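The other protein chains are all here in position, but one chain of the complex has been omitted.
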Amino acid sequence: MQNPHILVIKQLVIEGQSGSQWTPIVKGIDLTLKKGEVLGLIGESGAGKSTLGLAAMGYTQQGCRISSGSIQFNGMELVGALKSDLRRLRGNRIAYVAQSAAASFNPAHRLIKQYAEAPIQHGLMGFAEAEQKAVDIYRQLLLPDPENIGYRYPHQVSGGQLQRAMVAMAMACQPDIIVFDEPTTALDVTTQIEVLAAIKQITREYNTAAIYITHDLAVVAQLADRIMVLRHGNLVEESDAREMLADPKEDYTRQLLSVRTLRDGKALSIFDRDVILEVENASASYNGSDMVLEEIDLSIKRGRTIALVGESGSGKSTLARVITGLLPPSQGRIIFDGQELPGKLADRDRETLRRMQMIYQMPDTALNPRQRISKIIGRPISFYADINGREKDVRIKELLDMVELPATYMDRYPSELSGGEKQRICIARALAAEPDLIICDEVTSALDQLVAEGVLQLLQRLQAELGVSYLFITHDLATVKAIADEIIVMLNGRIVDAGSARCGLRNHCPIGQGAASTLIIGVGLNGRGKNKLPHLACLLTRLRRCVNGPIQ
Amino acid sequence: MTLFIISILIFVGVEALPGDLTEAVLGQSATPETVAAFRKELKLDLPPHIRYLSWLGGIVRGEFGNSLANGRPIADLIGWRIGNSLFLAATTAAIAVPLSILLGIVAALYRNSFFDRAISMVTLSTISFPEFFVAYILIALLSVQLIIFPSISNINAQMPFLEKIHAIVLPCLTLTLVVVAHMMRQTRAAIINILASPFIEMAKLKGLKKTRIVIFHAFPNALSPVINVVAVNLAYLVAGVVIVEVVFVFPGLGQLLVDSVSKRDIPVVQASGLIFASVYITLNLLADMLSIISNPRLRNPK
Amino acid sequence: MAFFKLLRSSPLSARIGLAIVLINIAAAILAPVISPYGETEIVGDVWVSPSPDHYLGTDHLGRDLFTRLVYGARNTIAIAFVTTVLSFMVGALCGFFAATLGGWTDLSLSRGVDIIMAFPTLIFALMVLSVVGTSITSLIIVIALLDSTRVFRLSRAVAMDIEIMEFVEAARLRGEGTWWLMRHEILPNAMPPLVAEFGLRFCFVFLFIAALSFLGLGIQPPTADWGSMVMENAGAITFGIFTPLVPAGAIAFLTVGVNLIVDWFLHLASGLED
Partner (left out) sequence: MEETVTATLSPICVPLPAHADTPKKGGRLRLGLSGGSTTDSLDPATIPDAVPQSVNWSLRNNLVEISADGKPVPELAESWESSPDASQWIFKLRQGVEFHNGKTLDAQDVVESINHHRGKDSKSAAKGIVDPIKEIKADGKDTVVFVLDGGNADFPFIMCDYHLTIQPAGTKGAEFEKGIGTGGYMLVAHEPGVRALTKRNPNYWKEGSAYFDEVETISIADYSARTNALKTGQVDLINRCDVKTVHLLKKAPGVQIVRVTGTKHYTLPMRTDMAPFDNNDVRMALKYAIDREQMLKLILRGYGSVGNDHPIAPSNRYHAADLPQRKFDPDKAKFHLKKAGLSGHTFKLHAADAAFGGAVDAAVLLKEHAAKAGIMIEVVKEPNDGYWSNVWLKKAWCTCYWSGRATEDWMFSTAYAADAKWNDTFWKHDRFNQLVTAARAELDDAKRREMYGECQKIIRDEGGVIIPMFADYVEASSNKLRHGKLAGNWEMDGQRLPERWWFA
């Protein structure tokens, strides 16, 4: 009798090397997978889900090793198997779809060549046949121009298409299992949906079993038959997908599932009408001719949060650069607290610079890895306020306290901190200057869900306490919903709509009426062509599902 | 433009050298009268800027002028020497470039293996010896002990091609040893750098063989740094081999330049300096172009 | 201490490299103590074979080779070190300036360096040294300047990579001056590649001095330096006398040592585990 389970993992322990020590990453996990079944692996970063996923292929990343346990694929033991045997399996019977297709496609070769590589190398078919199949699969995955898209180089295709091409590549040998490692995380919301749909369709069609790794419950809910929740290398909970979504057993799972709390209606402060920043008719370009920003008008009130939304390339970050003075506008004015600012950073005085601070998307690159926390936070204090010595240390501790970090962090380097903690340090650094306005550029998009939520809450609390204004740049609707008072939607370097955030989203305004819906149109239209409007309705439903959590 | 500035710099540089051609040529037997007469004949008594401008005028018309020291046309003087220099450089490159890339790939393929370490130690040692010393050792081994190759490579225009090749085996080998290390290490480093990319992991997960991964996936993406290091080494092979030329009595451009500097033969220095500079610039341009061609991202814009 | 912890985790090759470098430095510092004869003292016949009196025999003037080698370590390492430090000070400073200020400064500096680099280094050094003479000072300055063009390129490229990091932008937005940016934001992050390059350049410098010695513009005799020692004794190799192999070996030995450390260091800095 044939075993119904195509993959059986038992008591698997995987260790990772840190320095000269080996520490367990996956701590004795059991996993089974039936033919055609989709298993969702969910957890925050560091939960060991990717390591586990890769282990299903008998593969560990550099610096990792399988220390005990067994992995059986179709009855064959993969732990300790010959390298050549494993190689024959990989790409052939078990395929892998990586998080970033852009990085995982070899930039030097055409897509079709990379598609055909596995079947040819595994001796399944010749190039002509592979080419034929590729076109079929491309078509099934709704890739545009399936006959020719294979002959493009990876950089010539958009991110969503590339991710689908990678799914196609994984399908090339019609494997029994595909391991999807966060295949949609790096994508815009709209493209996420396209890719998810494609994955769902194709796995059903070929009855391929799949392990789907993600940190986003909304996503896994769409696909998985069964879900395993991992944390710190341990299994937290495992059950049928519907069951888990309906009735999570563990606190942690519940936490992951909980819909983000919307901010309470904020009492209008006395500064409500007080405008801190105004941008008038600003245009800018990097090379003098191609305008990246055109005729932007914008005003931010004291103590309020404005969200600037739009897809990548819509000019959001450029606008931030113009406001901060990194890119002088080619026309228009920037008025800060009633005073017109010089366009160039170098011409602005220190006081102005102090009152406008910035927080970045990637805390990793925003913090100098060679400076201690005390220096990172301390520098603005001594720089702007000329406070030194003990007094400065006291202030640093205050700031750390404000961002809910212990004072002992002062002597640490950024690399010794987690992502969320780093972002808090960034916030502390901005606060150290005692600013009136903080520009937040995608500050949560690099963080795990729970961590991001914590950071947003912190920002809100600080706003309430300090009366600081935020210009919040994001492409993530959940964030907008969580924090913004007003929304500005940008598309192709222009502001296409603006309005109140809360009424827009809370009321589920029909298309074309509120700000939020404009946003959705803006997002939806970008890159899809306006003649495909009928498609929008369906898109909208899916999108809303993502925003509001799973509705099944 | 760069060439123009270089020509001015060279001119000023040689002008700044103490003494001039007449004193250098006459040496111990220079007397004030002979020096003055000599200067007059060579128009060295004119102010420097006028000499520079007349030289520049000549260049614009495509004339390099005559050597001050022996009155020969510089074009003749330089012509066959640059041919020789290029011949030596080309022959060396023909051996060294494929060899170092191959070694680099193999070292990257079996990195941290015995082979990798051995090859890295050997190449490291070859660059750790002074160039002339490598040359002497090769001569002592291959020319004096085992009489296989000639110890001097005084090739001339009348020599048949094969004889020429035979004559330059040792300088070629010396230069190969000198440049291979650099290129090989860079190739290895570039490939290993690429090996950390996600698409390499992807390739592994496609079940590809190690060889195929390195050659087909890593190497094409490491081309750009490899091309650049090859260009730098080629420029060195053309212009920087004075010492090898001296040791092997090879009639190349470097020796001409050194001799001319010591004799203050400004037009020759100018001309050969310009040639070196143009070789350098051309090679760099070529490297940039090849980098672009080798990179589909730059070759096929969206 | 962190350093020793690091050392304990270092691979064998790095330890060998470290040992080599330490031996050389010790020899350099202790030269007057461990050498049996005076640096320039003529103690015997020419090219005498090694014996208990002369551990490595004598050189082409009948000076004790071991003594010369030890003093050579002192002079060679000192000169190469000073030169390299100087070239890094100039090169890295200009490179950082070019990267941080950009625009006109960058353009003119890069162009200038391009022009110098377009001319063969050795010949360039030859010309300049002919003008200024070959004192140790001028040798150091000329080589340092020539070398600094390479350092400039590297440090500019590295600084460019760091310059686009957001923490630099953050400092810029804070209103920090160029000097702060260079000193506190860029320099600490540019250290690993620069330190690695320092090792390579250091080796290059004494090879370069050896080449200059070959062309008669090296370090003044009777000062012992390895490059000149190879050069002075090179003629012997044709006759199967091993004398010139000794200083050449010393050069190679130290270069290999430095490179082993550099490799390890680069390995650490790249974080690539393999």
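Letters A, B and C mark the chains as written, and numbering starts fresh at 1 in each.
Here is the rule we use: contacts are C-beta pairs under 8 Å (C-beta built on N, C-alpha and C of every residue); 3 or more make two chains touch, one makes a residue touch a chain.
The structure displayed is predicted, hence computed values, not measured ones.
Remark: the absent chain touches shown chains B, C in the intact complex. Considering the full assembly, C:L61 is the residue among C:I16, C:I29 or C:L61 that touches the omitted chain. Check C:L129, C:I143, C:A159 or C:M229 against the missing chain and you find that the one touching it is C:L129. Only one of B:V144, B:I165 or B:A196 touches the chain withheld from this view, namely B:V144.
Looking at B:S67, B:T91, B:Q186 or B:N295, the residue that reaches the missing chain in the full complex is B:S67. The chain not shown here touches subunit C at positions 40-42, 46-47, 60-62, 126, 129-130, 133-134, 216-217, 220-222, 234-239, 241.
Contact between subunit B and the unshown chain involves residues 17-19, 22-31, 33-35, 37-38, 40-41, 67, 69-72, 77, 80, 136, 139-140, 143-144, 147, 150-152, 154, 156, 158, 246-249, 251, 255-256, 259-263, 265, 268.
The criterion applied here is as follows: only the chains that are shown with their structure count from here on.
The greater number of contacting C-beta pairs, out of the two interfaces B-C and A-C, is seen for B-C. Centre to centre, using the average C-alpha position, subunit A and subunit B are separated by 50 Å.
The mean-CA centres of subunit B and subunit C are about 22 angstrom from one another, to the nearest whole unit.
Across the interface of their complex, subunit B is touched by residues 13, 111, 114-115, 117-123, 126-128, 130-131, 203, 207, 210-211, 214-215, 227, 230-231, 234, 237-238, 240, 244, 248, 251-256, 259, 263, 270, 272, 274 of subunit C. Listing the residues of subunit C that touch subunit A in their complex gives 9, 165-167, 169-176, 184-185, 188-189, 191, 273-274.
Across the complex, subunit C is touched by residues 2, 5-6, 9-10, 13-14, 16-18, 111-112, 117, 120-121, 124-125, 127-133, 136-137, 139-140, 144, 192-193, 195-196, 236, 239-240, 242-243, 246, 254, 257-258, 261-262, 273, 276-277, 280-281 of subunit B.
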